[in-house]
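Could you have a look at this structure, given as structure tokens, before my questions?
Left out: one protein chain. Kept in place: all the others.
To keep things simple, chains are lettered A and B as they appear, and every chain counts its residues starting from 1.
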Amino acid sequence: MSEYVLELKGITKRFPGVTALNNVHFKLKKGEIHALMGENGAGKSTFIKVITGVHSPNEGEIFLDGKPVTFTNPIEAQDVGIAAIYQHVTNYPDLSVTENIFIGHEKVHPKTKRLLWREMYQEAKSILAQLGSSIDPKREMGTLSVAQQQIIEIAKAISTNARIIIMDEPTAALTARESEELYRIAEGLRDQGTSIIFISHRFEDMYRLASQVTVFRDANYIGSWGVNEITNDQLIVAMVGREITQVFPHKKHPIGEEVLRVERLGKTGYFADISFSLRRGEILGLTGLVGAGRTEMCETLFGITNYDTGSVYLKEEKLQIRHPKDAMKKGIGYLSEDRQKQGLILQWGIGRNITLPALERFSKRGWLNERNEGQLAKQLAEKVHVKAKSVFDLASSLSGGNQQKVAVAKLLTADLDVIILDEPTKGVDIGAKSAIYEIIQDLAAQGYGIIMVSSEMPEVIGMSDRIAVMKEGRITKMLERDEFSQEAILAAAMSETPDKTKAG
Amino acid sequence: MAVQTANVPPAEPVVKKESKLASVAKFREIGLLIFIILLAIGVQIRNSSFLTVENVMDMATNTAILSILAVGMMLVLVTRGIDLSIGATLALSGMLVAQIVSINSGFSPVLAVITGIGIGIFCGLIIGGLVSWLGVLPIIATLAMMNIYRGFTYMVSDGKWISSYQMSESFVGIATSSILGINTLILIAIFIYIAAYYFISHTRTGRHIYAVGSNPESAKVTGINEKKILMLVYTLMGGLSGLCGVLWVSKFASAQGDTASGFELSVIAACILGGVSIAGGSGKLSGVILGAVLIGILNNALPLMNVSPFWQKGVEGTIILVAVLLNVAVKRGVERNHLLRRRI
Partner (left out) sequence: MAQKNIQPYMQRTLSADRPFSTRQFFFQWEWLLAAILIGVIALNTSLSPYFLNINSLRDATMVFLDKAFIVFPMAFIMIMRDIDISVGSTVALSSVVMATVYNSLGASMEMAVVTCLLVGAICGLVNGLLIVKFKELSAVIITLATMILYRGIAYIILEDQASGNFPEWFGFFGWGYIYGIPFILILFVIVAFLFGLLLHKTTFGRHIYAIGHNDVASKFSGVNVDRVKVIVFTLAGLMSAVTAVFLASRMGSTRPNIASMYELDVIAMAALGGISTAGGKGRLIGTVIAILIVGYLQYGLGLINIPSQTLLIVVGALLLFAVIVPKLNLSRFKK
């Protein structure tokens, strides 16, 4: 029998237009917690789906206990003891906890095929007890908190007698206390001989739990190390592909007068008491864990949703923004986090995408002028260096980086003072990343005030003039340039008791 | 508000949240029941012939067909679909069976019912195929098939009615005879409820219907065959419509081209009133039956209260609209409550 419970060799997975995994390897021992790390878009999520049989690889082999296996659907993988807990919780909000645990492998009467509810309730209860949770197995899934849903997902994995459990960023939406709970559960499972593949962006997750770490970058396998053999810096180099300092050519740009001031902004259930100001030519980094309320806050500034309390001043004028159109007229632009769903119309050409926010600029009383439109689109697309043949090339045919450039070009159609960039380099390859950084620096140099939301610490540190750290809906720390460090940011993002002196 | 809730320990609001939601969910059915009782009392005061055994039985037989169809429609709605063709399927099956019976008076009632169900299943299979295999939107597919089935009904009938004198007594007896003093139609409906209850809460396939509606993406990851589930749901709906076609023709002792035209709207209304979520994933048998009862009472009570029968559609439309909007309002309230309870 092999030393490894699971081994993947030379896995390649292609989707139309992209290679999501390129000849990657992975080895997992019994009773091991193995961290899988890499930036967004490195191929981690696709990799999991290959292991669990959601996708079949185009090339490569999977070995289970040394024997080659192929999965054509998730049930086959489940049958041999592989279970996954996905990043975006994939449950059935309308069904009960018990059903969510047992769906796909329900207990049925051997002859009549009747569902054995009582047995399932009993087992659900005992698994949950084993995990130290007292959630009622009859409750509706949709009424649970994210952390509780996470526990149910783990219970589901256990109920399938999984020997290999994959956890895809399970701590992303959890508080520090909830994460600690999860660590404890993971360690408990490991001690019972379950192997765990743990995917996370957080270094502390890895140091706390894993004994082995494998790194992917841009769909490629970079390497695999013992956690104690590799330093933090080496790991970053492996993930990012170069020394961080090389990526950010920090340009000197003069910082001018205040352009945006936010006072005690709040939205029930999302964020509260947000105050900051932004000056011309300044890049304000806004960071924090996923779910800290960064995107929600920025969306209210842009009028996607409305804030409940507080006020926003642009150039000393108090704003009443109901709709993104108002925000853009006043001078606030927003580059959304999800380029594919919120940023671009993928079925449209580059040109039409760029001109959509500014149709009135080349139209007369609502009549389109396609010649002017084409010229404007061409001019702006060239300004941000979009790689394409013509402005009629479909947005869906572009790479992630080029799509992002088109999205940036859309902002340039309006007469803006403030640009909010939400995760501007998410899912963008390294080459395009530095191009986007350069564009951002150029924009700052032209006098735009820039708010850059980002979860990637090197990026925030490398790009920002100041950094605001958010945690659970509040700004917990405002860091000046000389205070920048990963430790300081993490401390503010994770601290269990935020500085609430101002809230009183 | 938000600042004050910030210091509450996390465990407590979670518990409160649940009881709140659960009470809302229960409230809907109990509320519906209370509304039905109040309505019944109100009608009784206006007209004392309302709550007589005879009238109640009459109402029950009239509601039976509606409630059988509502059970099938619930499953369709649970998968996020809709079926507008059921009135037409019902008419086609009713007409074809009536023609068989009128030609062959010795045709056994059991065989007639089976034939009707068979025709319905065939109609449902076509719709299921369009929706699941060809990916046609349910509203478009069923709108088109509604016309086609209705057209066929007119075509086979050649514009003529089939009336009671052309039907054998045993055939008319399918829906009008009684066992132990209870009308067979009511018994058939009760049988359907029990079978449906067992199917949706005690079989894997039944639960998978809810899973597909609750989260189609997860269903894929879980390995549930969505196409098969959709196929099944529309086929069941067709089968029930076919059954109801025979029952309808037997009950009213007549088959016409425009039988049950527009009936699908009442069925959908019953489901919506019964709390079936149009967004899919949830819907209870008890709620749907109550919804059908409410519509049945309205149909019966309006004439008894000397309200012109022409008000019926207007009342029905208003009730549906209010019910769906109220549903959303309640949901929003619950969500707002969740947000208020979040720690910030």
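FYI, a residue touches a chain if its C-beta (ideal position, glycine included) is under 8 Å from a C-beta of that chain, and two chains touch if they have at least 3 such contacts.
Note that the structure is a prediction, hence the values are computed from the model and not measured.
Enquirer: Looking at the full complex, which residue from A:Gly60, A:Pro357 or A:Gly447 touches the chain that isn't shown here?
Expert: A:Pro357
Enquirer: Return the single residue from B:Leu51, B:Leu111, B:Ile182 or B:Val315 that touches the missing chain.
Expert: If we include the chain that is not displayed, B:Val315 is the one touching it.
Enquirer: Just name the one of B:Ile41, B:Val110, B:Leu137 or B:Leu340 that touches the chain not displayed here.
Expert: Missing-chain contact among the listed residues: B:Leu137.
Enquirer: Which chain A residues would touch the chain omitted from the figure, given the whole complex?
Expert: On the chain A side, contact with the omitted chain comes from 302, 304, 323-325, 327-328, 334, 336, 341-348, 350-352, 356-357, 359-360, 363, 366-368, 374-375, 377-378, 381-382, 385-392, 410, 414, 431.
Enquirer: Can you list, in ascending order, the chain B residues touching the missing chain?
Expert: Considering the whole complex, chain B reaches the absent chain at 82, 130, 134-137, 139-141, 143-148, 150-152, 154-155, 159, 257, 265, 268-269, 272, 278-279, 308, 310-318, 320-321, 324-325, 328, 331.
FYI, only the chains that are shown with their structure count from here on.
Enquirer: In whole angstrom, what separates the CA-based centres of chain A and chain B?
Expert: The separation of the two C-alpha centroids amounts to 43 Å.
Enquirer: Mind listing the chain B positions that touch chain A in their complex?
Expert: 1-3, 6, 10, 14, 17-18, 21-22, 25, 201-204, 207-208, 210-211, 213-215, 217-218, 220-224, 277, 281-282, 336, 338-344
Enquirer: Name, in rising order, each residue of chain A that touches chain B in their complex.
Expert: Against chain B, chain A makes touches at 52, 54, 73-75, 78, 86, 90-95, 99, 103-104, 106, 108, 113-115, 117, 136, 139-140, 143-145, 148, 266, 268-273, 293, 472-474, 500, 503.
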